[in-house]
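Sharing a structure below in structure tokens format, with a few things to ask.
Removed: one protein chain of the complex. Kept in place: all other protein chains.
So, subunit A:
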Amino acid sequence: MSQDQPRKPFLERIWDFFASVKLSFFLLLLLAVLSIAGTLIPQKESAAVYVRAYGEAGWRFISAIGLDDLYHAPWFVLIMALLAANLVICSINRLSLTMRILGKDPADEANSMRKPKDSFTLAGEPGANLERARGVLERLVGQSAQADDQGRTVLFAQRGGWSRFGVYVVHASVLVIMAGALVGNFWGYSGYVNIPVGGSVDHITLHNGRPRPLGFTLRLDKFNVSFYPNGMPSEYRSEVTFLEGGKQTHQASLIVNDPAEYHGIDFYQSSYGNDLKSVELQLIRKNGSKQDLTLEAREINQLPGGAKAAIQGWRERVQMGGMYDGPVIRLLYQGPKGEPQAYTAFKPGVNMPQSGPLRFEILKVQTEAYSGLQVKYDPGVWLIWVGCSLMVLGFFIAFYFSHRKVWLRLGPTGKGRTKVEIAGATNKNRQSLARLQSRLRHELGGSPKEAE
């Protein structure tokens, strides 16, 4: 801005700032550079990981500015919001210019012919050639307008004006994708659930650890893993049934890459494993008397004689150096009169240290396979796909179509012939304009250019 011009009002200056391509350029590069930081610093790890890698002070700095979850840090989101504002304001600014260009009166355009780049002569007076020239122009380019230029006739036609909207389609698509991500963030959720074969669930665990009811029941009828000849797993498959009010409403097969959807909630095959079903134990009292017990997992087992026991946890296999290698069960046992007490059971024949007056030995462990499912509800995902499609479509329009204008001027040569001059203009893609002009020349009957 030069010195003697009055300063623009504050709001207008802010508007101009947001309307500049320089700002877009700067913000795009800034986002790129900041994103690099998020790939170098581990994301969403526990505090201990950062303290180990960067020390106490480093961790305080990282957590203070949100580098441990950079892509969701307020200032990162703010920069994306600035980019969105830049996009909107820049587009509004340009759109008025585009509308002015497209709204130009063709008659005015015909009156303002560009400098011709090509000319040739045809047999016959201009009047005799005019209608044919108009026909060719309208067939190859589009509707024509006519003007007089000192006894000569100018024809004007244009095509591809709509392609000027391509850039707005691209800009809109970015906003649609951002909107889809926001919708998913605010109204969507994701979690997981493990279902034993034959078992059912009516709620899932969200990734923040809280349970969430599904509103229906999901039963796992069958789970199967198939392998390649070399032992690599080839496919995990869960056969599931959806139930509402005890009635089967839908059945589906879940395999990796092929999720099932029910009431807008998507279920993905993600893992599998073994859960404890029941365990047979031998209770050994101080006096040497023994008793066989069977404990069901996930239940408080009422035992003969008035005692109670429940499984607290288990590991299918624990290796403790050379001391022990086998299953471990943690349980709570309450005698007929006493207080509940925690015990740890091992395989028989090993002398592991025991707490409490009793000893439990594992006779038999019964497991059941479970299937692990990821669960997701994302009402914004369709906006993402609409945005992505619009973006690719917009790129094709913006990069591969152009607004081309063509002028033909027909004038007498004085020898009973017509001089035809061709001029053109385009907003991009000069080669395509050149091709259009040489086709016009050819179809109008001009001699090949080299011959001139």
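The working rule: a contact is a pair of C-beta atoms (placed from the backbone, for glycine too) under 8 Å apart; a residue touches a chain by one contact, two chains touch by 3 or more; residues count from 1.
Assume contacts and distances are computed from a predicted model.
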item: Identity of the absent chain, which is to be given by its UniProt protein name, from "NADH dehydrogenase subunit E", "Heme exporter protein C", "Biotin carboxyl carrier protein of acetyl-CoA carboxylase" or "Protein GlxC"; value: "Heme exporter protein C"
item: Touch criterion as defined above, residue of A:V256, A:I300 or A:A342 at the omitted chain; value: A:V256
item: Options A:R7, A:K22 or A:R317, residue touching the unrepresented chain; value: A:K22
item: Given A:F223, A:Y268 or A:F346, the one touching the chain that is not displayed; value: A:Y268
item: Which of A:S46, A:Q150, A:N208 or A:N230 contacts the chain that the document leaves out; value: A:N230
item: Residues in subunit A touching the chain absent from view; value: 21-22, 24-25, 28-29, 31-32, 35-36, 38-40, 43, 71, 181, 190, 228-230, 232-236, 255-259, 266, 268, 270, 374-376, 381, 384-385, 388, 391-392, 395-396, 399
